[in-house]
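Only one protein chain is missing; all other protein chains are in place.
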Amino acid sequence: MDFGSFLSAPEIKIKIVTYRDIFQNKAMIEDRFGEDYRASSALIKLDPADLKQLGIKKGDTVIVKNSFGKIVVRAEESGYEAPHRGTAYMPNSPWSNSLVSDETGGKGVPRFKDITATVTTAKGEKVTELEF
Amino acid sequence: MEKDYYVCTGCGLLCDDIEVELEKNAVNKVYTACRVGVAHMKEGSRDSAFLVDGKPADEAAAIKEAALILKNAKNPLVFGLGTSTNEAQKLAIELAKKLSATLDDTSSFCLGPVVEALLQEKFKTCTLDDIRHKADVAIFWGADPSDSHPRHLSKFSYFPRGQEKQRGWEEERTAICVDIRKSHTAKICGNYFFQVPQGGDAEFIEALIAGLSGKIPKTSYNYPPKKLLELANILKGAKFGTIFVGLGLLYSLEDLGPLVRLLETLNEKAKGSFHLVPMVGHYNMRGFNENLFAETGYVNSVKFEEGAVKHGPEYSVVEALKAKAVDAALIIGSDPLSSLPRSIAKNLLEIPIITVDPCETLTSRKAKVAIRSGVSGVESGGSATRMDGVEVSFKPIVETNRPSDEEVLKKLMEAL
Partner (left out) sequence: MTNAMEIYQMLPKTNCKKCGKTSCMAFAVALMARELTADDCPPLIEESKYKENYEKISGLFKTSEGATETGLIVHEDLCFGCGNCVVACPVNVANDPYGVGSGKAPSKTEKLILIIEDGIVKAQNVGECRRFGKNKILCNGCIVTCPVEAIEFV
């Protein structure tokens, strides 16, 4: 029996590491409001086991949120050989920056590469639009 | 035959050997540059635009409005300039002085501390050309040049032949990567990829220092001592070593102390000498740091006040915005609404913004005055400082009717 169907959508807690990607950088130079930039930026790379726990397939959208913001991005498999459950990877972008803490200890340096958030399925909701 | 080469201003590497074919004053074909460089050069030519309150305006009206905003501000912020020429940066420093402004660039939350330490001679450094000619060991630490500076390994740090490196990379060079994920650069480094847990760099450095000093290298995350000792041995044998410091390393250290100690230990224990080079991203961020340092003794985060200069993290773009200490912003070639945490950048929306940028950006969309400038290094020339401190001059590749950021700053100065 599938007990999962009686529970609310599973939510997992993750640490997000951000990184730079050359194709994303290229897409930004070409058109930072374009589809290519969105497709190569608004995504989160998870361990396959985490995808499974969330009950989603790669390519599905997920809600990633914490006390600083909430975004909807596409979930992908990381492709890294070593398992990394609980750690996810995102290209550095306005989407990842929506989740970065404003706590800087007065040093002027936000923790861009060290984000804690929760992930749940977005049930088909579209990727967050870039706007202020 | 001498060929006509251009400089690519796509990143801090400033490749100076780019061949370009033009067609109707647009870049048609590019040789030798990487994908990012090609995009940078090809996406240049667009129409000029001056917008006031989102509506098209002529140049004079836009400059006038921008000057008015700056004049009326008590503490304006001048920010950006990582993709401006040395000449434009020097003008911006003058402008900030005149306005008694807070002046900062992206280096305050990027590699500024490392460049500052270099300029204060806390580390030994060298040029990328030295590295090509002599280096036998290169460490990419928290850096992924394959993605951020694609030609780094092929032009300087790993694959090319040099004066004292005639036999090729397999025999004469070792590339090492220390990172929290298996990046594209880590992949090239093969067995010399050392994966550390997030935030584990400081401990890794201490363990490496122990290993270099003949002690057993211990970490709380049980990094195999054998592997650490293997690394220590490679470094000990180096005749000319370089550590390329990326943001991944800098962000995981509380301060530069561990890195300073590692360099000292290496220079004491290794056969040859060890150097440090920051993996500066924007094409002239190092230039901004050096120009401001020459003028004030600080590399970023300054506030000018009646001839005096104040410095400290409270004058960084992040803290100034967080504390709502600034009441207008002149943003040149940067998009803080994209690149800063949303939780901090949103404070920009409460003050009038002037943007000078070749592209429409999230920030320019919210600007009171948006000035569309030419692409620096593609549509205008000048000079810039490479990531290793070498000055590079360049000429424009295509002609444009769009003003360079240098011209915009000049006109703003006059209007003030």
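Read from first to last, the chains carry the letters A and B; within each, the first residue is number 1.
By our rule, a residue touches a chain if its C-beta (ideal position, glycine included) is under 8 Å from a C-beta of that chain, and two chains touch if they have at least 3 such contacts.
What you see is a predicted model, and the numbers here were worked out from it, not measured in a lab.
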{"item": "Absent-chain contact - pick from B:T9, B:T85, B:T185 or B:S316", "value": "B:T185"}
{"item": "Touching residues (missing chain, whole complex) on subunit B", "value": "3, 5, 17-19, 29-39, 132, 146-147, 150-151, 153-156, 158-162, 168-169, 184-185, 187-188, 190"}
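To be clear about the criterion, only the chains that are shown with their structure count from here on.
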{"item": "Footprint of subunit B on subunit A - complex, ascending", "value": "15, 17, 19-23, 25-26, 29-33, 68-69, 80-82, 87, 89, 93-94, 97-98, 100-102, 104, 106-114, 130-132"}
{"item": "For the subunit B and subunit A complex, residues of the former touching the latter", "value": "10, 34-36, 39-40, 43, 108-109, 144, 146-148, 150, 180-183, 195, 198-199, 247-248, 251-252, 301, 313-314, 316-319, 322, 335, 337-346, 349, 359-362, 365-366"}
